[in-house]
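Every protein chain except one is present and positioned as in the full complex.
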Amino acid sequence: MPGMDPLLRVHNLEVTYHRRLVAIRNVSVVVPEGAVVGIIGVNGAGKTTLLRAISGFLPGEDAQITEGDILYRGRSIKGLQPHETCSLGIALVPERDKVFPTLTVEENLEAARWRGNGSGGGSREALLQRLFDWFPVLKERRRQLTGYLSGGERQMLAIAMALLNGPSLLLIDEMSLGLAPSVLADLEERLRAIRDELGLTVLLVDQFAAMVIRMSDYCYVMENGGVVFDGPPERLLAHEDVREFYLGMSDSSQAAKSYREVKQYRRRRRWYG
Amino acid sequence: MDAQLAAQVVVLASFYSLVGTGYVLVYRASRVLNFANGELMMLAAYFFFSLAVLGQRLLPLTVLMALVLAAVLAAVIYLATVRPMTGYPVFSVVLMTVGLAIVLRGIAELVWRAQARYPLEALHLPNRPLTLPAGVTITAVEAAEVGAAIAFIGGILAFLRLAGIGVQMRAAADHPVLASQRGINIHLAFALSWGLAAVAAGIAGLAFAANVRLEPNIAEQGLRALAVPLAGGLTSIPGTVIAALIVAASENLAVRYADPLLAGVVPYFVILAFIVLRPWGLLGEKEELERV
Partner (left out) sequence: MAAGSGYLYTSYTRALAVLDTTFKKQCLSALATAVILFPLVGSNYQVHLVNLSFIAVIGALSQNLLIGYAGQVSLGFAGLFAAGGFTAALMVKELGFSAFLPVLAAASAVGVLLGVLIGLPALRVKGLYLAISTLALHAVIIYGVSEYQHRLGGSAGIVMPKPSFGPIVINSDREWYYLLGALATLVTLACINLTRSRVGRAWQAIRDRDIVAAACGIPLLRYKSLAFVVSSGLAAMAGAVDAYHAGFVSAEKYSFLLTVQYLAMVVVGGLGSILGSVLGAFVITLLPFIIDFIVHAFPTPERLLISVLQLQRIAFGVVIVCMFLLEPRGLVALWERVKTFFQLWPFKFVVARVR
């Protein structure tokens, strides 16, 4: 998207694990300020690796950025540690292990360190109150151990904790995992409200393509470690292969298996041909 | 059990609680059994002794400075040896602490020699016996040890429950990766844990040195006390305190009424009982031994 300087710019990124496995190659993603950018792709496409690279978690996984760069507000954040990227204003809501199991809800929220004024320029206390408005269940259960929370409540807590870091950029990894459709729809709405009020920039990474396309201003499709397609939601919805493979809207429902394989081959050729 | 025996049990339990807390704090932070805990205990006592000899006469200040030095040493040890080993198998880290213990013991023998020292003499302070109600007699140092144990452990528990940093330390111990993601500098939190552990063990070491004598092999007391946090559940300080009382009581009873040789073994009988009945210790969490 032309015009403003992007908040986050991933340029030609290549990440290698254990010095021998290239997980993502030549990935370029642009996240403008205030936008919601989505990334869809199946398991193993490299989405989580991308988020890890942005927030500084690669060394712990014995992985390195072997090419390319990541620029946040124009500055490279390539070698930074997780708490350093956090203090710059990037908060990651991880895919698994999103809350502290031995602490209560209240303590979980306390544990998040307030790092900036990215969230609409208010104070931590004010934000906490707003969070309780958006997620009333957290207020009700504040003294409970997180082990007793349901999946949806846990995800709400995880998002609340990330927001209490006061970020400008929120990275959400696989928000939809393990959530019932109704719970997820509810969460979607709240997230939309939060983002509107706080003016957050969001990078949403998920397998659930429909939700991502619904929520984003711009989308990237990742496959096998690379970006194969990108565009605004309308463009994605119009693309035949996105519809078939990510949205499950097949034009030929009872097509023989072999035809599907042919299609897959043609699709591969189209992405890479 | 008469009152005097009960008093001895309380004194021994204070010692065990302090050393045990040292093990627990390090285990919670780094998931490692710190075999150099006894050596940290010994070095704190030696710092105290040297400060006294070098002219520091004010008792509270000497104690404070010795403990601070021990804490700094522990934090440095963490940053220099354990932190680089993040992600390595636990066995290797534990054995590394064994190597560390050997190094620290050697340094102590090198610097201070193996002869017995008496820190209180250097300060020209007598270790007066105090007579308490019910005909109980304990030394002043022992009384101070009990008081210090209560104050320190109570303080730590309050700190971890209430203060903001306390919650962050618990979060870092609970799930380091997530804590990093939420902006907590886990290495600072862990260094602090190691420092506090050294202070706990250091108080016990100072007390032992002042009450009995100071020589390099008092570090072995640390190994002797290992049974206590193991029985109490390595992640729980209250559990350690309760286990300390139980172990101290059984040890004293065994020595008084049964075989003195049993003193070294009784703590382990206690542990065995726990393993059979409650494998995760009194108040610990059920968990497996995995990666650091």
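Chains here go by letter, A and B, matching the order in which they are written, and residues are numbered from 1 within each.
In the analysis below, a residue touches a chain if its C-beta (ideal position, glycine included) is under 8 Å from a C-beta of that chain, and two chains touch if they have at least 3 such contacts.
Since the structure is predicted, the reported quantities are computational estimates derived from the model, not experimental observations.
Student: Write down which of B:V76, B:L132 or B:L223 is the residue touching the left-out chain.
Tutor: Counting the whole complex, the residue in contact with the absent chain is B:L223.
Student: I'm checking contacts with the chain that's been left out. Which of B:V93, B:A171, B:A198 or B:L245 qualifies?
Tutor: Of the listed residues, the one touching the omitted chain is B:V93.
Student: Based on the whole complex, identify which of B:Q4, B:Q56, B:T81 or B:N127 touches the chain you can't see.
Tutor: The single option touching the absent chain is B:T81.
Student: Return the single residue from B:P129, B:G147 or B:G264 that touches the missing chain.
Tutor: B:G264
Student: So that we can see where the missing chain sits, which residues of subunit B does it touch?
Tutor: So the residues of subunit B touching the unseen chain are 33, 35, 81, 84-85, 88-89, 91-93, 95-96, 98-107, 109-110, 223, 230, 234, 259, 261-262, 264-265, 267-269, 271-272, 275, 279-281, 287-290.
Just so we're on the same page, only the chains that are shown with their structure count from here on.
Student: In whole angstrom, what separates the CA-based centres of subunit A and subunit B?
Tutor: So the centre of subunit A lies 44 Å away from the centre of subunit B.
Student: Give the list of subunit B residues in touch with subunit A in this complex.
Tutor: Residues of subunit B touching subunit A: 86-87, 164, 167-168, 170-171, 174-175, 177-186, 285.
Student: Would you pull the subunit A residues touching subunit B in the complex into a rising list?
Tutor: 55, 57, 60, 81-83, 86-87, 91-92, 94, 97-103, 107-108, 110-115, 161-162, 164-165
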